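Here is the structure we will look at.
What you see is the complex with one protein chain gone and the rest in place.
Chain nomenclature is as follows: A, B and C, assigned in order of appearance, with residue numbering initiated at 1 for each chain independently.
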Amino acid sequence: MPSLFIPIVLGTARRERQSEKVASYLFGELKRVEGIESEMIDVKEIMSGETVPPWVSNPNISFWKESAGRADGFIFVVPEYNHGYPGELKILLDSLYQEYAYKPVGIASVSAGYFGGARAVENLLPVLVNFSMYPLKQALYFPNIAEMFDENGGIKDTSYKKQTKEFFEELKKRALVMRGLRV
Amino acid sequence: MPSLFIPIVLGTARRERQSEKVASYLFGELKRVEGIESEMIDVKEIMSGETVPPWVSNPNISFWKESAGRADGFIFVVPEYNHGYPGELKILLDSLYQEYAYKPVGIASVSAGYFGGARAVENLLPVLVNFSMYPLKQALYFPNIAEMFDENGGIKDTSYKKQTKEFFEELKKRALVMRGLRV
Amino acid sequence: MPSLFIPIVLGTARRERQSEKVASYLFGELKRVEGIESEMIDVKEIMSGETVPPWVSNPNISFWKESAGRADGFIFVVPEYNHGYPGELKILLDSLYQEYAYKPVGIASVSAGYFGGARAVENLLPVLVNFSMYPLKQALYFPNIAEMFDENGGIKDTSYKKQTKEFFEELKKRALVMRGLRV
Partner (left out) sequence: MPSLFIPIVLGTARRERQSEKVASYLFGELKRVEGIESEMIDVKEIMSGETVPPWVSNPNISFWKESAGRADGFIFVVPEYNHGYPGELKILLDSLYQEYAYKPVGIASVSAGYFGGARAVENLLPVLVNFSMYPLKQALYFPNIAEMFDENGGIKDTSYKKQTKEFFEELKKRALVMRGLRV
């Protein structure tokens, strides 16, 4: 079986961002899945040292372009800010277009409170559909994020391991078949 | 090439509904596409003679269930009512679940005014993603619907023929590949 | 202070609907709030004995029209079906238009699972804004609905009493001021 490449996009550049824990957790778990290679795309690093207005011409963007271009699918880590997606994630997404088409995307959403970012997921869907992405039905929700991981970045509620595995399996299943749409 | 089955769902039961013209037009055009068979699912007929509350047990629903079950994809004709989708379409969609998974769906949206139902399309997307459907990036928008067809149901603006053909081709392309997700 | 009229709309006609408990609970609690009169609008009763297609001419609709017309605000009880709102609620809402303008609306959303209908709330917002309604920032979410009430319809988690009171107070505050928009 040909190996799949599925980068993980950490979609917030905020200081003290909690979503970093989720991205690290997923990156670690994804290594255990056979047949998938990954890479961390940190929106903060891509934007590092760059001012906003000319950001579209950011040289770092070529790194994202190259990664997205060869990706077979994506995982987006999306904290919910005021029922919507982070602006910096949208700027990143808007910097490319055709690189996304015919690829599955799984969303891991994050919130400080009860809902785990469920509303940000819904808010992002029209954008993803416009890119001809195929969003997974089942997002991975990370509520009460400040309490979710231990000091070593391990997830406290081990039932997440199973959910995470199913999330990856679904992504893998779609990614393999959807290669047939990009020939 | 195995033949594809892609039913067209007329998603409104209103009297004097204009969307019927769109559904008929699409049904006619779809006949010209090789390798696709179709069938009209009229939400009004499915609901005919049925009262709302017990509607989930409507015997007509088995017709929809059978059609959706063997479908390789869907076309939904969706008029925009107050920036949302018609209630009767939602009742129809909510009557099934697993029949929709891993199938592409193209939306033909309709409005009396300028926007051709573009807002109803966005409103429907979260529902379709929840069904593991794969919505086409490009909807077919039918604005100013009262003026769009001639007395014989022919579309006045012939540039729509090209758009419609591309819409079908995209649906076909996805439908063929996505069969690989349902094995 | 002139008394406010704020009907509660039970937005599902499904058999064995759990949302009925929420509507009853809210109706009971609302009685304790000074200066608000209420009335239950059950979408199932409004639709009772009526078939869907001609439903817009349903004589029962005049009851809804009269209630909505003199309302100073609304409470909608909305179960989440497949990340969207119930079709029968949308049919009810689409049956009127100007009766809704310049009135606040609070949503009590309901689900069998964890999220309490949070996604249905977001899905309904564009429709409400189109009616010139003013949706409350804070919805009342009722997750795990099968476990939420005791046999007598009492809410088990009494912390909801406080949330519910704040929800009513916010609705009342807006309703009083927004009368100034309808002169």
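Heads up, the rule we're going with is that a residue touches a chain if its C-beta (ideal position, glycine included) is under 8 Å from a C-beta of that chain, and two chains touch if they have at least 3 such contacts.
These figures come from a predicted structure and were not determined experimentally.
Taking every chain of the complex into account, the absent chain touches A, B, C. For the chain missing from the display, the contacting residue among C:E20, C:E80, C:D94 or C:E122 is C:E122, taking the whole complex into account. In the full complex, chain B contacts the hidden chain through residues 83, 114-115, 118-119, 122-123, 141. Mapped onto chain A, the footprint of the missing chain covers residues 13-15, 44, 47-56, 81-94, 97, 119, 122-124, 126-127, 129-131. Where chain C meets the chain that is not shown, the touching residues are 101, 122, 125-126, 129-132, 134-137, 173-174, 177-178, 180-181.
Heads up, the rule we're going with is that only the chains that are shown with their structure count from here on.
Across the assembly, the mean Cα position most removed from that of chain C is the one of A. The distance from the centre of chain A to the centre of chain C, with each centre set as the mean of the Cα atoms, comes to 36 Å.
Chain geometry summary: the mean Cα position of chain A and that of chain B are 31 Å apart.
Each of residues 122 in chain A touches at least two other chains.
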